[in-house]
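Of the protein chains in this complex, all but one are displayed in their positions.
Chains here go by letter, A and B, matching the order in which they are written, and residues are numbered from 1 within each.
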Amino acid sequence: MALLAFHNITKRFGSLTANDDISFSLDRGEVIALLGENGAGKTTLMNILYGHYTADKGYIEVDGQKLPAGQTDAAINAGIGMVHQHFTLAENLTVLENIMLGTESLWSLGQKRAPAKEKLAQMSEDYGLKVDPDARVAELSVGERQRVEILKALYRDARVLILDEPTAVLTPQEADSLFKTLKSLTKEGFAIIFISHKLHEILAISTRVEVLRRGKIVGSIETEKADRKLLAEMMVGRTVERPVLEQMETGKPIVELENVTVEDKSKDASGVPKLNKVSLTVHQHEIVGIAGVAGNGQSSLADLLSGLEKPDAGTFTLLGQEVTSASPADIVHRGVGRIPEDRHSSGVVGDMMLWENLISEDLRHAPVSKAGVLIDRKACLERANKLIDAFDIRCEGPEAETKLLSGGNMQKLILARALSPKPGFILANQPVRGLDEGAIAYVHEQLLAAKKRGAAVLLISEDLDELFALCDQIAVMYHGTLTQSYDAKTLTIAEVGLMMAGQQSKNTNHSEQPHTENSSHSETTNSGNEEHPHAN
Amino acid sequence: MQIEPREHIAPWRIALAPVAAVFVSLLIGSVLILWVGAPVLEAYVLLVKGAVGSSFALTETLTRSIPLIFTGLAATIAFRAKFYNIGAEGQLYCGALAATFFGTGLITLPPLLMIPFLMLVGALAGGAALAVPVMLKTHLKVDEVVTTLLLNFVILLFVGYFLEGPLKDPMSMGWPQAEPIIDEGLFPSLVDKSRLHFGFIFALIGSVLCWAMMRFTVWGYEIRAVGLNASAAKFAGINVNATVIRTALISGGFAGIAGVSEVAGLKGYLTLDISPGFGYTGIAVAMLAQLNPLAVVLSALFISMIYVGADSMSRAINIPTYIADVLVGLSVLSILVSVMLTRYRVRFR
Partner (left out) sequence: MMDILEILVSAGFWAATIRIVSPLILGTLGELICERAGVLNLGIEGIMTMGAMSGWMWVYMGGDLWTGVMFAAFMGLMFGLLHSIFTVYLGLSQHVTGIGITLFASSLSYYVYRMLLPDATTPPKIEPFQIYEVPFLSEIPVIGEALFSQTPLTYLALILVPVVWYVLYKTPLGLAVRMAGENPMAVEAQGINVLSIRTGAVMVGSAFMAVGGAFITMSAFDAFFFGMINGRGWICIALVIFASWKPGKALIGALLFAGLDALQVRAQQTSGALIPYQFFLMMPYILSIVAMVIMARKASYPKALLVPFRRGERT
């Protein structure tokens, strides 16, 4: 009997069918990879398994027992543990408190901390998941937080472990170490469901791949029999053409940062500046990539370049003019096009209409408004119609509510707003996060076209494949410092990984680097850069 | 229970929301009427008659709606920017105090100038009363709800001091009240032999201006954007702090004008009881209008109907007049639910 079995799971959100009649099963010791593009329904399915959502149809069995639907506690008791993509930890509480929550009766008059701490220490030892139980979660690195999440599941005696995009926030080396942990867990009889859209990881870790597309299982294959090309085609449903990187003669410098420091003024400040003496130059006809694990200062860098944050020291020069203390409005009007990290929270006002979001950076100027007072609705609608055509935004028209757009179309709207004035500098912060292949390709084409026309582009991404595919130069952020920019052709993923973990420059002895048989990254290291970035 | 957003919101739902909310409030209110032992239907009939049953009642209802329109606009514009100004009551008294200070002989202008002048100083005083909370919010991140609430008490005491001290009318026989507004500053009457005054016209103009600003101007756009998603507004280059401060000053200004209108339009002089909570009721007006400045007029008329009607109803059959306040409180709660039901559907499983 299978340890876990999905039977005909169907889930709808409004008119969208997120999961459509999904059935599969897994056994002890198996690692099932759920592969699919963003929006394919992977997380939804796992949320149903874990009891966050209730399926509209179908049921789940654990050890042949039907799992009560929509009850997280039932799922936990059945031995299911989930490491959410967005960690479910309270930052102001300690590791132990986060782990102990829900393990004792809510009505008991005291907590048994000492035995809990002991059990936790034992588990840390057994599985090699070191973490200080009394540390506040806020003080932990992303990798440590992930360990806490795994320990949380193990502490509740999980037998099935769900990991939702676990490597998105890790350096390649940290990802390797996670894979080791997972392998040792499977040897002990755990079953693992591993969600990802990164093919090399799936090939490295899983025993079987279930491919999801638009809510349906479109294929199931033993990992041994699969390769990148096959998986990529199964995932996307067609062969994906990646844009070709074109070498160009770079022009004059557009953006120059010199020794820029931004202090951390928050209450939990650790004394480490958010940006520490960062220097950076981006030229015309050039795409510079910023790699780094999330939370190492990329947001501050983006805020600084968008005019949202002012440096405490150093200078920011744009087209030869110092703009160190310019406001976002100034920055925009000096010719910067910005694509924000989170399109929902800072990209658009979801409850306003499409045309309104298209003018938001240009409110006080003709033709949007007359004398900076009255908005010229007719002119705005006209402009919106043009942009909707030019950027192929699929919508009901300029007066549709923006929040109804799909992720890809919302991103196109932001591109239309940022790129249509033909800015000299483009700041793209995680521009393809959460998009499907079609939309990703579109965004990348736009960035490359902008480079071709003479713009300077800064691309901040956590996805190394993306950076290597698009960038001429790559620099790495770690704890607020930025390495020098390296020619992307001379870099390897492993070198970038080491710099993401804190090494100051790439000049180290290559033979020293961790090299495990299972590491997909070391494999790409050897295979040269021309072909690696986008086999998928 | 599952709450799901509707993808398309039918306009009839938006229009129906306040009607449903009012109906539910009246339904719950009828329980209280029954508790007194009075007949529900008769009570509500008396309420409506008392509010619109005669030309006198009608003018009273219209008169009562004037301060409610102004405070309703004050709440509407502030809430649109998610700036929770709960201090309209205090700002109203500030406006009234300013009108009294300048309007009792300090400055004399012909009526055509005097009335706008009093409204202007009242608006400025109302805005000034909100300046401290809004600056505390934008610069020190101090929650505006509590500061504006607490300032209501401070301002009322402050006005009390003036009425017993510097501004006290020596002819008032010991009552804490100010000297009357000079004739040039008094709002002309709108209907003979009634208390209805020109303030009603000003209120209508105010609501149209407010609506036009929200819909057609850059300021209105900025207020809406900041209220709906402040971080996106900031990213796009809108000066969020400036927008919030501007919104607060306009909001305080409307509340201040409410005070001017009560002093110079209705009573003629300032006392400590010119407002039985118009500032707080303004929140109910704004919510019932779903923060639409034009709808504020309708919702103010409705609420004023309840107040005026409840007065005469309670005289006729012994129901405490507080029934009106209860109905207003209930309508704030029920409009929240009914507006939610226009945007979401609730499914039970």
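Heads up, the rule we're going with is that a residue touches a chain if its C-beta (ideal position, glycine included) is under 8 Å from a C-beta of that chain, and two chains touch if they have at least 3 such contacts.
These figures come from a predicted structure and were not determined experimentally.
Visitor: So one chain is hidden, and I want to know which residue out of A:Ile9, A:Val31, A:Ala75 or A:Ala494 touches that hidden chain in the complete assembly.
Guide: A:Ala75
Visitor: From the list B:Ile69, B:Ile86, B:Leu130 or B:Val226, pick the residue that touches the absent chain.
Guide: Checking each option in B:Ile69, B:Ile86, B:Leu130 or B:Val226, the one touching the absent chain turns out to be B:Ile86.
Visitor: Which residue from B:Ala10, B:Val146, B:Leu209 or B:Ala242 sits in contact with the chain not drawn here?
Guide: Within the whole complex, the residue contacting the unshown chain is B:Val146.
Visitor: Return the single residue from A:Leu93, A:Leu319, A:Leu381 or A:Ala441 that touches the missing chain.
Guide: The single option touching the absent chain is A:Leu93.
Visitor: Would you mind spotting which of B:Pro39, B:Pro116, B:Pro188 or B:Pro320 touches the chain that isn't drawn?
Guide: Only one of B:Pro39, B:Pro116, B:Pro188 or B:Pro320 touches the chain omitted from view, namely B:Pro320.
Visitor: Tell me, which residues in subunit B touch the chain that this view leaves out?
Guide: Touching the chain left out of view, subunit B contributes residues 1-4, 32, 35-36, 79, 84, 86, 136, 140-143, 145-147, 149-154, 157-158, 160-161, 164-165, 280, 283-284, 287, 318-320, 322-323, 325-326, 328-330, 332-333, 336-337, 340.
Visitor: Which residue numbers on subunit A touch the omitted chain?
Guide: 13, 18, 44, 50-54, 70-77, 82, 84, 86, 88-93, 97-98, 100-111, 152, 156, 267-268
The definition used in the following text is that only the chains that are shown with their structure count from here on.
Visitor: Using CA atom averages as chain centres, what separation in Å is found between subunit A and subunit B?
Guide: Centre-to-centre distance between subunit A and subunit B: 47 Å.
Visitor: Would you tell me which residues of subunit A are touching subunit B in their complex?
Guide: That would be residues 13-15, 54, 306-308, 327-329, 331-332, 338, 340, 345-352, 356, 360-361, 363-364, 369, 372-375, 377, 404 of subunit A.
Visitor: Write out the stretch or stretches of subunit B touching subunit A in their complex.
Guide: Going by the criterion above, the answer is residues 2, 4-5, 7, 216-219, 221-222, 224-225, 228-229, 231-239, 349.
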